[in-house]
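Only one protein chain is missing; all other protein chains are in place.
For clarity, chains are labelled A and B in written order, and residue numbers in each chain start from 1.
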Amino acid sequence: MRLPRRQHSVLPGFGLTLGFAVVYLSLVALIPMCALFLRARGLGWMGFWSTVTEPRVLAACRLSFGAAFIGATLNAVFGFIVAWTLVRYRFFGRRFIDALIDLPFALPTAVSGIALTTIYAPNGWIGRALEPLGIKAVFTPRGVVIALTFIGLPFVVRTLQPALEDLEADVEEAAASLGASRPQTFRRVIFPAIVPALLTGFALAFARALGEYGSVVFISGNLPGKTEIAPLLIVTQLEQYDYAGATAIAVLLLVISFAMLLLINLLQRWSGRRHLRGM
Amino acid sequence: MSITVENIRKSYGAFQALRGVSLDIPDSQITALLGPSGSGKTTLLRIIAGLEKPDEGSGPIRFHHEDVADRRVQERRVGFVFQHYALFKHMTVFENVAFGLRVRPKHERPANDVIDRKVHDLLKLVQLDGMAHRFPSQLSGGQRQRVALARALAVEPRVLLLDEPFGALDARVRKQLRAWIRRLHDEIAITTIFVTHDQDEALEVADRVVVMNEGRVEQAGAPEEVFHDPATEFVMNFLGHVNVFDGRIEDGKVTFASVQIEHPVALESAAGPARVFIRPHELSLHLLPRSDSLPATVTGIHAAGPAVRLTLAAEGDHTFSADISQDVYRALKVAVGAKFWVLPKDLRVFPGGAPDSDRL
Partner (left out) sequence: MSLRPATAEPRWVRTLLLTITMLFLAAFLVTPLVAVFTEALRKGVAAYFAGFDDPAVRSAIKLTLLTAGIAVPVNVVFGLAAAWSVAKFEFPGKSLLTTLIDLPLAVSPVVSGLIYVLVFGLNGWLGPWLKAHDLQVIFAVPGIVLATVFVTLPFVARELIPLMQEQGTEDEESALTLGASGWQTFWRVTLPNIRWGLLYGVILCNARAMGEFGAVSVVSGHIRGKTNTVPLQVEILYNEYNFVAAFAVASLLAMLALVTLAAKSFIEWRMTSAPASPAVPGDPT
């Protein structure tokens, strides 16, 4: 008999561990974050509004959102194919590729940034192939999308893999036995079952991409109003001692992060998975 | 070591797991706490062990005459065997059994050779002497169970508490282990309490059975006592298959399904509704009518077993079952559709109407 609300009062250390965890979390994370909001309150609503509606800020936000969205979408499509292949097919090197998926988590963003820039530059391995087609990747918004796709890939794949593994074989066999063709089975049985995981992965990749800094700054070229992302703008304004401007954009990003976190929590509850691996 | 608990209460939020339980556990016997899930039996066991604190206002928990209610679990010296054994996966069988000796404060800790001898003695006792260096994952379920038992005995506990000791085992191993535990107990004679939801297990292994329901003790007594003389409807229902009839008490007689019978309970009770309980083996079949038997038609026969179980339908849509011997079954040439007079050889009457939710 296991009761849902059993209190394990006989185990020692509750007060000590919870107390330490809460104090530590408050000192390291919560109080500094409050500093940001208090500083933003000093700006006043009008000050905040006039800062975030400056053309340069608007352009940066537009680029950040747009590129993050495109990157997350690309990842949803290709990440799905990658996850499907890894879960369903057996081929040489599968385990190696599976381990490699986490590379964007493990590789420091500065390294990813300079490596991607080198490859997609006009004289780089891939940039050379794109140039005759008239596609310029580095120092354009496309470069931003490339970096954000790189950074978001593991989120989609790692969220989809367990969902695909959990699909029970007999459900597909039942669909087949009822006369469904393979595309029908996919569309009506498999896809609806993994939609929550796909959306969660998309949201995680999008949220990460919005705040990403290291891998983007090298490849984007950082032209104000053209290839300048919102996190970079914060750094620029900080370097110019424009604390008010930096704070306003940071608050905007932070609020969106909170909203995304909430959304992701809801999505995960929907898909029945709370904890996802990720860095 | 006898155990006495008085007025133990425990609630989890709005759920009352124990509603004032008082109990005497006799020394050196095996006592079974028997009940359905949610009856509070495991909670009671954990409270006796000190793994759970009773609510404020609960009475004392006495080991012999000492009140241990304020003692921590480490100080109560109980041997507790968990349902899923809780063996330490990273330790060998030997280290598991030795654990309780090794964690003693330095001045009380036995020397290594003493520990060594003691662990091997215990492993011999539970017939696992050759397995000392295996890991729990290399053992079968029954072997793990016995390691857990040896580990609990290593600290020389004053009482042995077993939570669903046979619950995670398959049917054949359960049977073997029951008999083995009984024999082991005869050897070491330690006050033992075990929790189970299986009535056969309780009746076969225990010297005393405590039937629990919804956080209360329904009846406590020897196995024969609770089986043959159930104190409440719940005990009647819970121990073995039983036919239930709604009847009435009037003029010292009980009436149900067209039968009227004199019964001592009816003599003592005022007129009103009553519930009549008859076990299938307490019914006999007759060809000739009798005033104290009820006419019924055979609707089903299950003859593959030591006895034959018949399903019968009486007037007024009463369906019930009766167990008869294979000899009687052949002698009476019982067939579906045949009509008989069914005589209750024994029955129990509980005054009062049907409860809201029928527990059958």
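FYI, contacts are C-beta pairs under 8 Å (C-beta built on N, C-alpha and C of every residue); 3 or more make two chains touch, one makes a residue touch a chain.
Predicted model, so just to flag it, every value in this text is computed and none were measured.
**Q** Please identify which residue in A:Ile70, A:Ile114 or A:Ala193 touches the non-displayed chain.
**A** Going through A:Ile70, A:Ile114 or A:Ala193 one by one, A:Ile114 is the residue touching the chain not shown.
**Q** Which is it among B:Ser22, B:Gln74, B:Asn112 or B:Gln326 that touches the chain not included here?
**A** B:Gln74
**Q** Decide which residue listed in A:Leu43, A:Leu63, A:Ile234 or A:Leu267 touches the omitted chain of the complex.
**A** Of these options, the touching residue for the absent chain is A:Ile234.
**Q** Looking at the whole complex, which of B:Lys89, B:Lys106, B:Arg183 or B:Lys333 touches the chain that is not displayed?
**A** Considering the complete complex, B:Lys89 is the one touching the chain left out.
**Q** Which residue among A:Leu63, A:Val144, A:Leu160 or A:Ala246 touches the omitted chain?
**A** Spelled out, the listed residue whose C-beta touches the missing chain is A:Ala246.
**Q** Please identify, in ascending order, the residues of subunit A that touch the omitted chain?
**A** 5-8, 10-14, 16-18, 20-22, 24-25, 28-33, 35-36, 39, 78, 81-82, 84-91, 95, 97-112, 114-116, 118-119, 124-126, 149-150, 153, 165, 169, 172-173, 175-176, 182, 185, 207, 210-214, 218, 231-232, 234-235, 238, 243, 246-247, 250, 253-254, 257-258, 260-261, 265, 274-275, 278-279
**Q** Considering the whole complex, not just the chains shown, which residues of subunit B touch the missing one?
**A** So the residues of subunit B touching the missing chain come out as 49-51, 73-74, 76-80, 82, 84-90, 99-100, 103-104, 127, 135-137, 139-144, 151-152, 154-155, 168-170, 172-173, 176-177.
Keep in mind that, in the parts below, only the chains that are shown with their structure count from here on.
**Q** Just the number, please: Cα centre separation of subunit A and subunit B in whole Å.
**A** 55
**Q** Applying the document's contact rule, which stretches of subunit A touch subunit B when the two form their complex?
**A** 1, 3-7, 9-10
**Q** What residues on subunit B touch subunit A, complex-wise?
**A** 12-13, 15, 17, 37-38, 41-43, 50-53, 72-73
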